[in-house]
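A single protein chain has been omitted from the complex, and every remaining protein chain is retained in its original position.
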């Protein structure tokens, strides 16, 4: 695949998996012409009309069709153009797809992928086209949730999602589509449920997903200049969740900052924070901190977006606050004293 | 109102508010005949067909109609028969109702209530009729979320929701409908966003919502026999959230156990735990613990329900684990030592 | 249908169809009484009175064809040949339930017999049926999917999106609206702006309005049979409205007292079983033999119920299985 953008990683991986397994079949709105985000370009020409289907604007029918076909053994990949539109087909996603294997006592399998553009990134898409909704899906057991952070990650995780025998939601952050990376040649395949240590560090653990992994990396660089060593974790998927990776890292650093794009009212970051508060209690020498999107619907004017969007700056100051914090009396103050 | 059941508290409060304000108008499926849970009995006879409207099975139209009418200044109360069905009209709830005031720069108000049966309670309703979905709504800024725990609470909070100028989702736990209580006479009205201290205690704070408040109370009684003094908080609403009440209580007890019926993967309990982990760090002498529903779709057979449902027993053992835990070295061990 | 499967097919003859309707009727009556005895945990929606639709439709399907339905789905599972014992065990919360105790009455499923499940969110399974038919078309298997739903479901968005896409893609799916005249408590006539819930909508999808007497198993067989064969030929979907009536309330907990007595009487006179019995007698079958067949079925059903009730509950540990394809439910490490 060599140098790929996040966008072309989607297209190339879809092509790779369609070539590998004839059961992989695509459907979605305007996808034969490449789709609104050009993630399905050329697939109709290469694989023909039995493999790539344009649909009306009928998300319930799109997702239902994917589910029914998956029950029959196809491996459908349905495009939901913007993640916000999951709201119009939410019943099919959370009440049917997430539950049918269970409520039939395991009589059916649902090897399907729902994928599409998601996220804010201050692109001016506003409140109905700019949401990160990984947290919506995490509320409901029975769905696997993948949200890649780089072109290589996209290639490896999308391939894994398509080969997975369970329903997987893949979120493609629209502000990352243009991101370039040399992903090397050959097939990319990553395990689901294994977080990636993006950068090692000893003072604080920064946990990100999708675009916020970048913010964590950028923050880590600045913190390094201040002599603060930050470990950066890319969760890659929320379900399955690599909680061990987070807990192990906090065991080393004693501090945890979670960076999520969704509003903090109830975001995926709360799940990570709650797990740490319960299972890493003795390791924590400072409060678990979340850097989250503002608790309002997204605005559009640039100056307003800047206020509610998360940023490396916010991560940096959150970490500064934690490290400045007196650790005296803290359970693990001693062990960590030398590091400050 | 005197002695009321949770069910009749809904009916009586709807009647009270309809009498008080002619803008209050009801719509929903089969509600003129009293509704499936008999929460609208007699309202058609008393207020006439302009105030109580039966609808087809069209939740998107029901919720959209409530929204449009609210924009015009009516105060619609729409019944969504089972909270699980929010999934079929989720777009109207989270993308339209929650966002329209904001995205129009405050040009419209949406004084409406969406209410109906919710919750599990091991009643055999299974995975598509037994969910507690307060957490779904909490993911999205712009919605107020109320989930009462007793008949008196239902009366006071439903009245507050109907008089609120913002959209409010009221969750009526179906396992509570039969609960009886003498609620005294006269009008009931409670503030939104003020938690209730159900029972004072000094060793641990138990936080519940809706039916889990009962489990917390039952657990507190048993713990008292063991000499453990548990404070019980009823959150009443998730938005607005009375975080102060939780933090103040944890400031006194040093221990926090959150009891939520929804699956723990990402429940409202995680939001509370995350807030405590960040803002009560110095007060906590033990890990923040969540007692949550199992992370599977709900089963139906009684013996299976019992495994995934939360119970007072689970709360008791969670608290025992925390209090048994060595508090030595804990930041606040000293202050709390005498209490053990 | 290929002759081969015909011979094996218990629904191939009018007598066989009558027998199957009797099995369903007695089975559902038994469930109703077990419910009254408090032995069924959770709601139970019975298809009492609607047996002719389930049996007539099932009788034209190949073993490898698919069907799918609603919470009122027991009849459809049985009509396809699903195991009575496993269904009863599911309803009674005993070990060996057809959904392992995880579905209950509203989600009876027997994939082994081509019945892909009972869904309890009104309208939700129509898009799923479209996907099943889409897979058959993509693979050119000649399989047909029959999707059963109620008259109240025509007002929900999923119905519109599903029938519309099936028509656009010309998929091999036959939508059968069981018009039993009521939603839960509301008569459907008061909830639609047109004369008929399904037939009056057909033209919106370029389909023919098809209405059949849903209490006449032979009529259902003929009409659904023609639609199924057309779908198999590649002529696309059909939308069929089958007029029927539920003999009891919406669920076993509902007395159905909102229904006018004379209306109930009118429909009782059109009971699909009485009519098929009369037809068979007219064709020369011995009435007393048919009666004793009925008796035998009653006896076997109640014997089965006793045996199932004697069973134990499912193993609590199994609550953690069947979420993922690996058999488990682990979501984190």
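Observations on the model:
So that you can tell them apart, the chains are marked A, B and C in the order they are listed, and the count of residues begins at 1 in each.
Please note the rule applied: contacts are C-beta pairs under 8 Å (C-beta built on N, C-alpha and C of every residue); 3 or more make two chains touch, one makes a residue touch a chain.
In this text the structure is predicted, and so the values were computed from the model without any measurement.
Although one chain is omitted from the display, it touches the following shown chains in the full assembly: A, B, C.
The chain omitted from view is touched by exactly one of A:109, A:218 or A:295, namely A:295.
In the complete complex, the hidden chain is touched by one of B:36, B:74, B:139 or B:250, namely B:74. Residues of chain B in touch with the missing chain: 25, 50, 53, 55-56, 58-61, 63-74, 76, 91-92, 95-96, 100-109, 111, 141-142, 164-166, 193, 239-244, 275. Think of the hidden chain as still there; on chain C it touches residues 155-161, 164-165, 167-168, 191-194, 200-201, 203-206. Considering the complete assembly, chain A touches the hidden chain via residues 29-30, 33, 36, 54-60, 84-85, 87-88, 123-129, 265, 294-297, 299-304, 306-308.
Note that in this section only the chains that are shown with their structure count from here on.
Chain A and chain B, compared by their mean Cα positions, are separated by 29 Å. Chain centres here are Cα averages; for chain B and chain C they lie 37 Å apart. Within chain C, the positions touching two or more other chains are listed as 97, 99, 101-103, 107, 119, 121, 124, 157-158, 323, 329, 331. Residues of chain B found to touch two or more other chains are 84-85, 87-88, 126-128, 265, 295-297, 299.
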